[in-house]
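One chain of protein is taken out of this complex; the other chains stay put.
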Amino acid sequence: MSIFIDNTTRLVVQGITGRDGSFHTRQMVEYGTQVVAGVTPGKGGQTFEAVSPEGKPVAVPIFNTVSEAVKATGANTSVIYVPPPYAADAIFEAASSVPLVVCITEGVPVLDMTRVYPFVKERGARLIGPNCPGLISPGRAKVGIIPGRICAEGPVGVVSRSGTLTYEIVYQLTRAGIGQTSCVGIGGDPINGTNFIDCLAAFEADPDTKAVALMGEIGGTDEQEAAEFVRDHMKKPVVGFIAGQTAPPGRRMGHAGAIISGSSGTAAEKIEAFEQCGIGVAKRPLDFVELIRARLSMN
Amino acid sequence: MSIFIDNTTRLVVQGITGRDGSFHTRQMVEYGTQVVAGVTPGKGGQTFEAVSPEGKPVAVPIFNTVSEAVKATGANTSVIYVPPPYAADAIFEAASSVPLVVCITEGVPVLDMTRVYPFVKERGARLIGPNCPGLISPGRAKVGIIPGRICAEGPVGVVSRSGTLTYEIVYQLTRAGIGQTSCVGIGGDPINGTNFIDCLAAFEADPDTKAVALMGEIGGTDEQEAAEFVRDHMKKPVVGFIAGQTAPPGRRMGHAGAIISGSSGTAAEKIEAFEQCGIGVAKRPLDFVELIRARLSMN
Amino acid sequence: MNLHEYQAKDIMRSHGIATPAGDVVTMPEAAAESARKFGGPVMVKAQVHVGGRGKAGGVKFCKTPDEAREKAAAILGMTIKGLTVKKVLIAPAADIASEAYVGIIVDRERKKPVFMVSAAGGIDIEEVAATTPEKIRYHAVDVRYGLMPFEALELGFFLYTDAKLARSAAKVMQQLYAAFMATGCSLAEINPLVVTPAGEVVALDGKMVIDDNEVDRRPDLEALRDADNEDPAEVDAREHNLTFIKLDGNVGCVVNGAGLAMATMDLVKYYGGEPANFLDIGGSSNPEKVVNALRIITTDKNVKAILFNIFGGITRTDDVANGIVTAIKANPLTVPLVIRLTGTNEELAMKILTENGLTASADMDEAVKAAVKVAAGGVAA
Partner (left out) sequence: MNLHEYQAKDIMRSHGIATPAGDVVTMPEAAAESARKFGGPVMVKAQVHVGGRGKAGGVKFCKTPDEAREKAAAILGMTIKGLTVKKVLIAPAADIASEAYVGIIVDRERKKPVFMVSAAGGIDIEEVAATTPEKIRYHAVDVRYGLMPFEALELGFFLYTDAKLARSAAKVMQQLYAAFMATGCSLAEINPLVVTPAGEVVALDGKMVIDDNEVDRRPDLEALRDADNEDPAEVDAREHNLTFIKLDGNVGCVVNGAGLAMATMDLVKYYGGEPANFLDIGGSSNPEKVVNALRIITTDKNVKAILFNIFGGITRTDDVANGIVTAIKANPLTVPLVIRLTGTNEELAMKILTENGLTASADMDEAVKAAVKVAAGGVAA
């Protein structure tokens, strides 16, 4: 089992002919994801060529609009690789047609997100991102840009606000022989569609997930709320890490959301929340391996 | 029993110091309605004088905002007598604080209502109107402008799109000794907060209501949908009337909603829907008396 | 409030929609001059607030300035559905590759502005809706979010398979939506939306209807009104805060409230008469309104009897009685008057009427029957 995506995922790629979209579509197809459609307005009727895990050519049909693509192919998930000024519209379009939308685009204005967020909720859709690496359920499907070969099937759920840091930790877990049910990058922006709690709840409900690794960052209070959720609603063990312990206040550390405002959003208060709520604290990425291993062996 | 308003109604009047607001507030208080607050920005702290049914002076406190009024008095219903350009904002304000909002104002732009409608729904509030006479539950409370003395307590629920036509019919019923549980004017505008079906469902659920009188008009398809609802979901008898049988197509008959567009919205098709769905058809207002009487005696 | 084609096009142009330049003229010679200026074939189009101008002969294609003068002379002064043509629009005749339809109305069922678009434009859209409904696509706009770019593009692709045209059409959708909202419309329509041989998407005809409730709060919209092109009695009534619609019967009706006014007309018909009008004096009971109502009704020479039907709620019936007395003292009536009054201050009203030699009934059916009878030549009640 896994969360959000699996073998039944039928993916439409918005911006399939763009630089990032085309590269990652090939990667996703190669990983075995069922990419059933692409969307690029004006290229409807063309096809996009990729190669299956078995080395066979795959021709993905391209449509002008998401609604056409969904109608023709039964897509149930969309991934968005369009430039920031058009990303909000792409999310609106996707959420109008499919229940799961993954937006990779970095640089979406936060005021756009104040409109996107209620829209997606009203539609009853789930948005992951924006500004995220997407997600992967090893051996089943990947949607986004997480490198497939660093992952392995196994019992750990991974959820993170950042991209390459997630890869680092997943890679270390995999090298140590600890595989994953699903790895979800929720994104580093101040407003995103899916938060830690959504993922923790899904992992708690997933029978195959035995432990969860959570990578937070400075900024906001999502990690504190996640910690309370772990304390109040989770039976499964959780190990957490906070990036940005050395970050100075008032400076945005790359991610639009990674900023310590006044006295709030510091790594120290998040780590304290973890400790108080029974979350194992990894002081450095490498610590995940032993902390997770210990918790898995307790089961 | 009654629908929407009764002895527990605690009313705040928006625009209490205006020409219409002050007149009708006195009428409502005199009828025995619990008018607990008024709102006129800038007159907060003053009081509005009225006279109770027992002839005693009543001092209604005035507030600057609805939220203050609700906080101080526990008001649970608002009635709006403010000029059309401000009516939409008054509805937004009311729906943010109380679950029942009655807007009397005539002339609210329909594009304002396209924003008001989803807002009220999101808040889980009920809006009656705009451009309506409000409602009355004889012997319990009146909210709006329906003259109290033409009504009497009894077993008939009344729902109507128009004002004085309703008075006419209620008056004829009352004169014939047939009283009412509640009389609701839902208003004559193309977009209003509460429709026939909402009221029919409430009357069906109200144990004291034994029959329903429904006054429709040309324009739209609300009466047709109401007829289907009566057929599919109501056990209680309903008698209906359609005003505008002689109205020419394409001309708006006073009410913004009373217009026959193309071949739809005619009185003939509405009357046919009534007949097909088992609604007794009053050919003229006077016919209500005998049609209702016959149905009440069958119980 | 209906706008003329040229006014609708001006508004659309100000929102960025491409629409051919044209001149509005009132004299045949000016039409010829305008045609000369455009230097090619032109259309001469009657500017009246009714549909079906074309079928009525109000739209003509002219190859030369002389022809434009001739056709303009024929159209100016023409009567279309009761309205006299006082202005014509002279616009260059367009070379058309395809014709589509784009319209927005406020839909009462969905409670939203709804786009209707069809590649089968140029003709009556109601006909398309009735005969080939699959050729129309409807799209309801959630005004909280506005028309989203992807929605506009979906509509564009419904009209054109070519991506460039679809994008141009999508832009027109956005612009028309902006114009619709900014102008407080209940309807905005481009029919036809054409593609020129050069591949441009152009609005060849435009129609807008503004919500009267918006006009009330916005003087800038009131300035667009062409009272010249409306029934003078209706204009007169509106200026005195009365709602009046002329009909073809002989029983003049004065009623308070729109629903009761319609029901009164219906009852006139029920008893074998024909109403001469819809007239709602509204909720306030200023005697002056009654005076104006009587003045307007009596200008209709078809009226053979006048029926008052007043249910006093907010309206005080004594005010109405005073208004009637004042009006007929100033201008004695030449047709019989039947009065029904009940409700607020009914007794006082009856007293005022009696003192002035008038009688009244408290019963609606009785009064309507009497009015129908006297209008048909019977004796006054």
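By letter and in written order, the chains are A, B and C; residue numbering begins at 1 in each of them.
By definition in this document, contacts are C-beta pairs under 8 Å (C-beta built on N, C-alpha and C of every residue); 3 or more make two chains touch, one makes a residue touch a chain.
If you're wondering where the values come from, they're calculated on a predicted model, not measured in any experiment.
Novice: Quick one: jot down which shown chains the absent chain touches.
Specialist: A, B, C
Novice: Among A:Phe4, A:Tyr31 or A:Tyr167, which one touches the chain that has been omitted from the display?
Specialist: Of the listed residues, the one touching the omitted chain is A:Tyr167.
Novice: Given the contact definition stated above, which residue among A:Val36, A:Ala69 or A:Ile191 touches the chain not shown here?
Specialist: Hidden-chain contact among the options goes to A:Ile191.
Novice: In the full complex, which residues of chain B touch the absent chain?
Specialist: Residues of chain B in contact with the hidden chain: 41-44, 64-67, 86, 89-90, 92-93, 96, 115, 119.
Novice: Residue by residue, what part of chain C touches the chain that was omitted?
Specialist: Chain C touches the chain not shown through residues 144-145.
Novice: In the full complex, which bits of chain A touch the chain not displayed? Write them out.
Specialist: Touching the missing chain: residues 23, 84-85, 107-111, 113-115, 117-118, 133, 145-147, 150, 160-168, 171, 188, 190-191, 215, 217-222, 241, 243-248, 251-258, 262, 267, 283-286.
Keep in mind that, in the parts below, only the chains that are shown with their structure count from here on.
Novice: Can the chain contact pattern be summarised as a line, a ring, a star, a complete graph, or none of these (other)?
Specialist: Drawn as a graph, the chains make an open path, so a line.
Novice: Averaged over CA atoms, how far is the centre of chain A from the centre of chain C? Could you give it in whole Å?
Specialist: So the centroids are 56 Å from each other.
Novice: Please tell me the distance, in whole Å, between the geometric centres of chain A and chain B computed from their C-alpha atoms.
Specialist: 51
Novice: Suppose each chain is reduced to the average of its Cα coordinates; what separation in Å results between chain B and chain C?
Specialist: Computed from C-alpha means, the inter-chain centre distance equals 28 Å.
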